[in-house]
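Every protein chain of the complex appears in place save one, which is left out.
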Amino acid sequence: MKRTFLKLSALVAGVALFAQPALAAAPAADAVGGGTAYILNTLLFLIGGFLVMWMAAGFAMLEAGLVRSKNTSTQCLKNIGLYSIAGLMFWVIGYSIAYPGFAEGSLGLFGIAGFPYAMQGVGEADLDTGYSVASDWFFQMVFCATTASIVSGTVAERVKIVPFFIFVTVLTGIIYPVVVSWEWGAGYLDSVHGFSDFAGSTLVHSTGGWAALMGAIIIGSRAGRYGADGKVNVFPGANIPLATLGTFILWLGWFGFNGASQLAMGTVGDVSDVSKIFVNTNMAAAGGVVVAIILTQILYKKADVTMALNGALAGLVSITAEPLAPSVGQSILIGGIGGAIVVFAVPMLDKFKIDDVVGAIPVHLFAGIWGTMIVPLTNSDATYGGQFVGVALTAVWVSLASAVVWYALKLTIGVRPSEEAEIGGLDHAEIGVEAYPEFARTT
Amino acid sequence: MKRTFLKLSALVAGVALFAQPALAAAPAADAVGGGTAYILNTLLFLIGGFLVMWMAAGFAMLEAGLVRSKNTSTQCLKNIGLYSIAGLMFWVIGYSIAYPGFAEGSLGLFGIAGFPYAMQGVGEADLDTGYSVASDWFFQMVFCATTASIVSGTVAERVKIVPFFIFVTVLTGIIYPVVVSWEWGAGYLDSVHGFSDFAGSTLVHSTGGWAALMGAIIIGSRAGRYGADGKVNVFPGANIPLATLGTFILWLGWFGFNGASQLAMGTVGDVSDVSKIFVNTNMAAAGGVVVAIILTQILYKKADVTMALNGALAGLVSITAEPLAPSVGQSILIGGIGGAIVVFAVPMLDKFKIDDVVGAIPVHLFAGIWGTMIVPLTNSDATYGGQFVGVALTAVWVSLASAVVWYALKLTIGVRPSEEAEIGGLDHAEIGVEAYPEFARTT
Partner (left out) sequence: MKRTFLKLSALVAGVALFAQPALAAAPAADAVGGGTAYILNTLLFLIGGFLVMWMAAGFAMLEAGLVRSKNTSTQCLKNIGLYSIAGLMFWVIGYSIAYPGFAEGSLGLFGIAGFPYAMQGVGEADLDTGYSVASDWFFQMVFCATTASIVSGTVAERVKIVPFFIFVTVLTGIIYPVVVSWEWGAGYLDSVHGFSDFAGSTLVHSTGGWAALMGAIIIGSRAGRYGADGKVNVFPGANIPLATLGTFILWLGWFGFNGASQLAMGTVGDVSDVSKIFVNTNMAAAGGVVVAIILTQILYKKADVTMALNGALAGLVSITAEPLAPSVGQSILIGGIGGAIVVFAVPMLDKFKIDDVVGAIPVHLFAGIWGTMIVPLTNSDATYGGQFVGVALTAVWVSLASAVVWYALKLTIGVRPSEEAEIGGLDHAEIGVEAYPEFARTT
């Protein structure tokens, strides 16, 4: 998802088109006109955009299924709220920071293109770019929202609504867009280090993961989660089919996430690449599922369904940094290792008393790093050194910035509800609407 | 969504195409051939159509989540049944009434083009219109079904299945198509008053809203809802995550609802407009959510999740009359005011003892009127007078016709179950299948 590449290819296509009358008839039969290519490129953004928008519902269902029923309404509210805030903030300032138009020769660490982002008027299509700018903005916006969705799962069940939404505001307005500017905005990581992250294993998923990790540490674990004797108290999710639905929604949305990150389908080559990405994305997820099932069956003599779901997601995150270059077999392997990471990392986090309610840190952060670091295996344009710089710089910036915001919130308005409110459930304390008011509870 | 406009633009495009050989090579590079434009226009209807079809699932989940569990199976049956009936009726007669081909100079109040609608045979494409007629019929049909979905939520929990389905039959076969004929069918409102309703804030949403309001009044409120002392007894919805899912489904579907109402994407200008509509639609919903959250937080010290969900829907309804002309900022404002309308209107309806189970009247009727009346602010082709006539005429016709049907049903086969059946739940009385048979209930 590198906007700079697209412009170049559009330019080349434009040259070819103007030269067309001089060509023989035969090649022209396969050529696609500039207007048609513009429409098809835009259509890819629109389809990809609505598929990724749908991932917001996927995160909402996944999290609603994995929290306890006393916090389910809160989780629903947080998810629809964060998606809305992400849209508003990405318009007010986010997009302008993400695509600042760095000057030639600048270091490309921070810039801003004016705000709120002045999208073109109706019909004033930007023909030079080869797609509608509004369609591009829409597609980029839903990625921003995805980053925020990752955080809400980890810190569920013990953060108040208002500080959570304030954190989302900063994350989607500043923290995430800065990371994007370094790479897709043709900044430091792209121009200096040749960092490669096709659809955002690092830019989206690790960013969300670091922000979530800082939240989990600074907010602390849920009341009663870790006993004084080191015992981990399991708080099972209240609704496994909802979590399953959420995972399927995310899997579906990921075809848009990775596929449309090709950024163009107005040529035979581009649409073939999008097709390849669909296959690889699917197979990486399949690999993650199968590995997670086999491992849990071996380790625990049970096929843990939540591990299988997270295995799918880890497979998807793993292939996101490079869904085009690998062969199908390589994709299965990359995704399968992602699934294994989840199976081992989930209990490991509990060892460190890091309380990640839905397993978002293993899925998005650890598998995101894995996917990013393995890119050079299949894409010779990337280097292990360049990939490491991208991972490390994102880690430093997002962790620091997130920690500052979470701490500031903790010291001012406070991030946690009272222990009484937490034990009674956030739905009662913060929302006033129970998720399942009629169902008698065993706990 | 004005079919007359499309034919004109297709004609213009056709002229340009035939003239093409005489043009220089450069402009031709951006031109889209007639066959390609036909395919792309048709594809827009197909994608938009399946997205709006998906809204039927959204209404089903929203309503299944907001009724009490003793009526949930009934609500599921009603929703899949009404979607099916709408399809059948729109084929038998609805489409023929909606697009009667009014004679030049006629008043354009009622016409009929023959029935059942004789869709073209396979492959006999109507090249003059610039799209497949079957794709257009499909897209129009799912709008018809949406109108019926709106009603089912308001009158839930106390109307029997058979009279409900009979009402849906008349609504989708006659009442709604007549309204459509006045505007999108190039009838009275379009030709005489210049009424403007891009994707149906009035034609679809207010029509559904008036039909629902008449139902709520004539059927009466649920047993025990309003105490003799004016007290409103709250009947909380049984499954908030399902309602959340329904809202996300509707939000997703709305990209088809508004975006494909552009009716064409076979030109660079059209697909750019569709993109703009996607952005505005999304941002209006975001505005509605954020305003609803802030207002409920201020008014009730809680962020009411059902208000947030209805805020999203109200934002979407508000922007539907004109999703293209506004700037992004204007769209946020239009949607935000829609969200505010819901927060204030929901308790107001209860003051009048109008029992709207899911809040469909504030969302679809009130926000639909708001969205329609504000069109002239951003679209200079519309006038406040013309908009008022459209709103008022729809109000009179739909209210009268709906009232007649509801009353006729009340006086003949009856609309309500016995009070015993209502208190025991419609699932037991009418369906014989409990929604959640294994979950012990607290009530």
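Per-chain residue numbering starts at 1, and chain names A and B are given in the order in which the chains are listed.
Keep this in mind: a residue touches a chain if its C-beta (ideal position, glycine included) is under 8 Å from a C-beta of that chain, and two chains touch if they have at least 3 such contacts.
Computed from a predicted model, the values in this text were never measured in an experiment.
**Q** With the full complex in mind, choose from A:Val142, A:Ala325 or A:Val415 the residue touching the hidden chain.
**A** Only one listed residue reaches the unshown chain, and that is A:Ala325.
**Q** Write down which of A:Leu62, A:Cys76 or A:Leu245 is the residue touching the left-out chain.
**A** In the full complex, the listed residue that touches the missing chain is A:Leu245.
**Q** Which parts of chain B are in contact with the chain that was left out?
**A** 14, 17-18, 20-21, 33-36, 38-39, 42-43, 45-47, 49-50, 53-54, 56-57, 60-61, 64-65, 72-74, 76-77, 79-81, 83-85, 87-88, 91, 116-117, 119-120, 122-125, 127, 132-135, 137-138, 141, 161-162, 165, 239, 242, 245, 430-440
**Q** Write the list of chain A residues that the hidden chain touches.
**A** These residues touch the chain not displayed: 25-26, 28-33, 36, 40, 43, 47, 51, 68-69, 236-241, 243-245, 247-249, 251-252, 255, 259, 265-269, 271-276, 278-279, 282-283, 285-287, 289-290, 293, 297, 300, 302-306, 308-309, 312, 324-325, 327-329, 332, 436, 439-443.
The criterion applied here is as follows: only the chains that are shown with their structure count from here on.
**Q** Quick check: how many Å separate the C-alpha centres of chain A and chain B?
**A** Centres of chain A and chain B (C-alpha means) sit 32 Å apart.
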